[in-house]
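Shown here: the complex without one of its protein chains, the others still in place.
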Amino acid sequence: MIIIMKPGASAQAIEQVANIVRSKGLQVHLSKGDEVTIVGVVGDKTKLRGANLELSEGVDKIVQVTESYKLVNKKFHPEDSVIPVKNTTIGPGTFTVMAGPCAIESHDQLLQCAEAVKKAGASILRGGAFKPRTSPYSFQGLEEEGLRYMKEAGEATGLATICEVTSLRALSMAAKYVDMLQIGARNMQNFELLKEVGRSGLPVMLKRGLAATIDEWLNAAEYIISEGNPNIVLCERGIRTYETATRNTLDLSAVPVIRSKSHLPIIVDPSHATGVRAYVEPLSKAAAAVGADGLMIEVHPCPSCALSDGPQSLTFEQFQQMMEHLKPYSDLAGRKLG
Amino acid sequence: MIIIMKPGASAQAIEQVANIVRSKGLQVHLSKGDEVTIVGVVGDKTKLRGANLELSEGVDKIVQVTESYKLVNKKFHPEDSVIPVKNTTIGPGTFTVMAGPCAIESHDQLLQCAEAVKKAGASILRGGAFKPRTSPYSFQGLEEEGLRYMKEAGEATGLATICEVTSLRALSMAAKYVDMLQIGARNMQNFELLKEVGRSGLPVMLKRGLAATIDEWLNAAEYIISEGNPNIVLCERGIRTYETATRNTLDLSAVPVIRSKSHLPIIVDPSHATGVRAYVEPLSKAAAAVGADGLMIEVHPCPSCALSDGPQSLTFEQFQQMMEHLKPYSDLAGRKLG
Amino acid sequence: MIIIMKPGASAQAIEQVANIVRSKGLQVHLSKGDEVTIVGVVGDKTKLRGANLELSEGVDKIVQVTESYKLVNKKFHPEDSVIPVKNTTIGPGTFTVMAGPCAIESHDQLLQCAEAVKKAGASILRGGAFKPRTSPYSFQGLEEEGLRYMKEAGEATGLATICEVTSLRALSMAAKYVDMLQIGARNMQNFELLKEVGRSGLPVMLKRGLAATIDEWLNAAEYIISEGNPNIVLCERGIRTYETATRNTLDLSAVPVIRSKSHLPIIVDPSHATGVRAYVEPLSKAAAAVGADGLMIEVHPCPSCALSDGPQSLTFEQFQQMMEHLKPYSDLAGRKLG
Partner (left out) sequence: MIIIMKPGASAQAIEQVANIVRSKGLQVHLSKGDEVTIVGVVGDKTKLRGANLELSEGVDKIVQVTESYKLVNKKFHPEDSVIPVKNTTIGPGTFTVMAGPCAIESHDQLLQCAEAVKKAGASILRGGAFKPRTSPYSFQGLEEEGLRYMKEAGEATGLATICEVTSLRALSMAAKYVDMLQIGARNMQNFELLKEVGRSGLPVMLKRGLAATIDEWLNAAEYIISEGNPNIVLCERGIRTYETATRNTLDLSAVPVIRSKSHLPIIVDPSHATGVRAYVEPLSKAAAAVGADGLMIEVHPCPSCALSDGPQSLTFEQFQQMMEHLKPYSDLAGRKLG
């Protein structure tokens, strides 16, 4: 931690700051420049919690030198993590494809999807049983009934299954039926839910919040891992910007950024990011090329009948074709598609 | 709802769209232009849920004509609402000041704050017992112990009390101790929490999400009111932009915008928005001038000792002074300060 | 300047960085922490230009301690500037109102506007002769003809006049006719234009760029002042965000931020910021309350006939009324309205 003093801060003010730091058992390195003096702090900064040095007389600003997330930080865990999910893994060597409908609508709809995405080569079935919707008057999901269909579809096809949980109640229900949990963008900082997911023992996919920085996202993952659950996969799903041609702006730079800061795998969701079916395939190829660990894709037997997010869903034929077009890209990236 | 067809959409495609609309029991108004044809839809649009007209052949885009929120919409409830909280009200005629520490730290800290803000003229005591923090290693709040202090401080001073709830567990606890609930920015779209707050019967302040549009915010309020609770106050607390000189960008335009779209009161939180103590007073005056219904302000007996958000907290003297400087502005706005 | 080394940077790497700094004639202060080492640099940092220390082995990041703008910086010029324009001044003690049509459309339109805004109490007449428009097919301005009308209207009413210049050609024309130049948001970083305006000797109003940080804005002002022209007024006109209820998001926090960083006056343009007539008056009052030095307001004899930006323009009656409502706010702020 570095404390930058204002130009013209008095010797007394500087001494006072230094004394506060020392009184907490930390060491001080003073650096007097022509314009400003800098106070370097050496030692465990958590001891300064509550000291609020920003408010001391003569202090201009404080610069943090180290990240607040530790267990998900690559600096302290340099090898990339591999996350086991049922009979598959997410991480180096694999380009995992999670596919299925935005919302589970019926037993048949889900089973048809499961069979189609399995045939096309996906390894994880997605489907929403709890739908967080902007308006209270939109379809909110089948809840436990949907989870049962999920379990049946997983058993029938051998696919692993993933489902979003939006509350503790949803979590305790879903934990009985699915192989992997998903925290959606709107709940990225629902800290109680993060902690409980951390205690669940199940692998979890953590979507980036709508306007979350990469640092906030990694801190959210730290909530999960600090409760004992290291099986976390990150998911970039677009951030909110002023551009309206796509629903969100897919931030593919986040993939190499996460790669440099964390050992967790990261997958990409081009369906939610763009909201437009025609953009899903090109951005999926780009995700493979940029080094992502996989994709989450929306597929629906009849997109024009879907109760949620039809415009971005692929038909079975489109998904099958996309997987074929994708394969040479995952091959190039040295990863097994599936 | 208006369906805009692509240039060159075939007569067949237009007829098909019109037929889908008619098949749901709605009327169609066709408007053929030089370049494009437009299909107007007349009747209850909820009947089209699931029709996914965007996906029909020849459709370019769909424009919604009416808002999805109804009960909080000024169009259907033109008089401004007045929200009762203990022995005070929020709304026309009053410029309500909620003040207190970011986090409740001890019985004495809170009681001192309560007495100081009461003396300076505030009518509602704020204080956090559940703190949503970016890092799991930051102070997370005193929880029920803090709520007890809140109740005692309210009884000792006669102030109404408000506390943020971050989960169903926090809500069921807080409902026993405080007069008003707060939903924070991170939980603006925690829909299960919104619904439960809607069932609680307590007045609630709903903060705008970090990157929420005004429409999403009003839809979140619709979740609360549609469960039977009309006692909702909105709170503008800054939105996330690229600017880093302030923690967030306080969107004071939201005040007249909300005034034109909804009957709910709206107050302003300049402390969280800016993160800088020196900017709180000028922006508080601006909030009064722009027509807001009140303020939420952070006050601390010793900002440099605060466990949370010290840099933006005012001392008792600063708060007292600000209230004096504020009075002529609330007078001008025709509102009683307090 | 502070150089933060990576955890585990070798002693050799640290020594090499220190040597580069010393080789430029600067001093080094080393601060070795538990996790990282920090290299403080003392002396004139412009000597390090081109050294690109970020690229040296073992360097994590570089933190700038001092701002790159000097002449507009309050640290080196603590008293607020007063900018003379014709027979009036902008700065402390005055709440300057610039008003007039978005675009100059005819001699009569402009003269009527001039008389109306003069009567209502404005002191500067605005009007665009060169209109930067998103589409090449929109009205682009009357150019020199419009400037002549401007000069005539200024002489007829005694008002000072201001006009936007969008190019060197426009600048050399406008300098012959108007009292003050305006650099629009789109040209905030048109550096050649900034330099030439700096050489013109005329007072200039510099609007904030659509997505400019406050630091970039002050650096743009530094371009003007470094050519010898200290007569600069800043103008906050809204920044681009994801919110669509207003055309831009008016950042009123920028007023106290600029006040703390620079000695230049700052005025507010609520007309362009919101794009909605009904929001202009409340935000104008807020601008007075937050401590701005004035306003720029669009007024038109017949907004529904305007060639540009009609929806946000006030009629003469509305402007007259707004000025009356505004007066108590500028009085409260201790400023003379006009």
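A few remarks follow.
Order of writing sets the labels: A, B and C. Residues in every chain begin at 1.
Simple rule for what comes next: a residue touches a chain if its C-beta (ideal position, glycine included) is under 8 Å from a C-beta of that chain, and two chains touch if they have at least 3 such contacts.
Please read all numbers here as calculations on a predicted model, not as lab measurements.
In the whole complex the chain that is left out makes contact with A, B, C. Contact with the chain that does not appear here is found for just one residue of B:Arg240, B:His300 or B:Arg335, B:Arg240. Across A:Phe95, A:Phe130, A:Tyr149 or A:Tyr279, the residue that sits in touch with the chain not pictured is A:Tyr279. When the omitted chain is restored, the residue from C:Gln27, C:Ser106 or C:Ser226 that touches it is C:Ser226.
On the side of subunit A, touch with the chain left out of the figure occurs at residues 211, 213-215, 239, 241-246, 249-257, 260-261, 273-274, 278-279, 282-283, 285-291, 328-329, 332. Taking the complete complex into account, residues 2, 4, 7, 29-36, 38, 40-44, 63, 65-66, 75, 240-242, 244 of subunit B touch the chain not shown. One chain is missing from the display, and on subunit C it is touched by residues 46, 49-56, 68-69, 132-139, 166-170, 186-187, 189-193, 195, 209-211, 216, 219, 222-223, 226, 240, 303-307, 310-311.
The rule we apply is simple: only the chains that are shown with their structure count from here on.
Taken as a contact graph, with one node per protein chain and an edge wherever two chains touch, the assembly is complete, since every chain touches every other chain. Interface residue usage between subunit B and subunit C, two copies of one sequence, is largely shared: over half of the residue numbers at the contact are used by both copies.
With centres defined as mean CA coordinates, subunit B is found 26 Å away from subunit A.
The distance from the centre of subunit A to the centre of subunit C, with each centre set as the mean of the Cα atoms, comes to 39 Å. Averaged C-alpha coordinates give centres for subunit B and subunit C that are 31 Å from one another. Annotation for subunit A: residues touching 2 or more other chains are 240.
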